[in-house]
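Up next, subunit A:
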Amino acid sequence: MRYHAVGSFDEAVRISASATGVTRFLAGGTDVLVQLRAGIVQPDDIIDIKHVPGVKDITRRADGGWDIGAAVSGVELGAHAALCRDWPGVVEGMRLVGSTQVQGRATLTGNLCNGSPAADSVPGLMAAGATVSVTGPEGARVMAVADIPKSPGKTNLKPGEVITRVHLPPRGANGGDSYLRFIPRTEMDIAVVGCAVNLRIDGDTITEATVALGAVAPTVMLVPAAGAALVGSTLDDAALDALVIAARAACRPISDKRGTAEFRIEVAGVLARRAASIAYARAKGETA
Partner candidate 1 sequence: MSRIHITTTVNGEAAEFLTDPRETLLDVLRNQLGLTGSKEGCGTGDCGACSVLLDGVLVSSCLVLGVEVQGKTVETIEGMATDGALHPLQRHFIEHAALQCGFCTPGILVAAKALLAQNDNPTETEIRYWLAGNLCRCTGYDKIVRAVQDAAAEMRGAA
Partner candidate 2 sequence: MIKVHLWSGLRRLAGGAEAVTVQAATVGQMFDAMIAAHPGLEPVIKAGVSVVIDGEVTAGGRNLAVKPENEIYLIQRVKGG
């Protein structure tokens, strides 16, 4: 295995494009090193992008949105007060990944590129309408986070492509987001179900709502019908019931060592209702 500490994404792409064997990009490494250890992947080239200028930066754009560098860790994300105020659901999703130790290293980009349907930070990013900048042998492009996952462990990135930055839209007024997951313990588990809700209100009425579910399908996914169930409502019982039904209807889970399909479907509804209530309270400025 060759290790490359690159100084630019162009260099990273160059090495990746000329590599003949298995290549892995290294940011936090909390997934790659586990796969290495288990013998799941034996890279010939590992390209460390943490020395690229700007990868640790979190910056507010002129439009009020956010750019997050590819190597920003969970700890760094959680320490950014203004970002946490704008997008608490996105941040809490990332902060649920792994232990305190893992938080010192793990990144949004890595969580996304790992391609897990249970990735905790991805539903929040999708619900927020986040995009990513991608660079690769054929040039740079911007993709929606929702377009990245392809199937368990796989993404729609092309060979040699690397995510350089995550972009969050401007929060705007009267918005709120949240993420909840279900795990059997209190910490250290992979999500059995995850649910993010992002919404905006006008007075008491929800004007926009996006719902994303994790671990109930081959990829994390947006559930437009669940969002639609909320729009126009004041989060009354009828809207919540419709949300629950829509969320459960969208689930196509498997039964595995972490939970049964029936359980996942059931709990997806429970989490959707709870997450919507939190997002709504946040939009109203009632809770942090």
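Candidate entries met the following condition: all candidates are chains of the complex that A comes from, given by their letters.
Going forward, a contact is a pair of C-beta atoms (placed from the backbone, for glycine too) under 8 Å apart; a residue touches a chain by one contact, two chains touch by 3 or more; residues count from 1.
Small disclaimer: the values here were computed from a predicted structure and weren't measured.
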Exercise for review: Would you mind flagging which of 1 or 2 touches subunit A in the complex?
Suggested key: 1
Exercise for review: Provide the residue numbers of subunit A that touch candidate 1 in the complex, in ascending order.
Suggested key: 1-3, 5, 26, 28-30, 33-34, 36-38, 46, 48, 50, 73, 75, 98-102, 104-105, 186-188
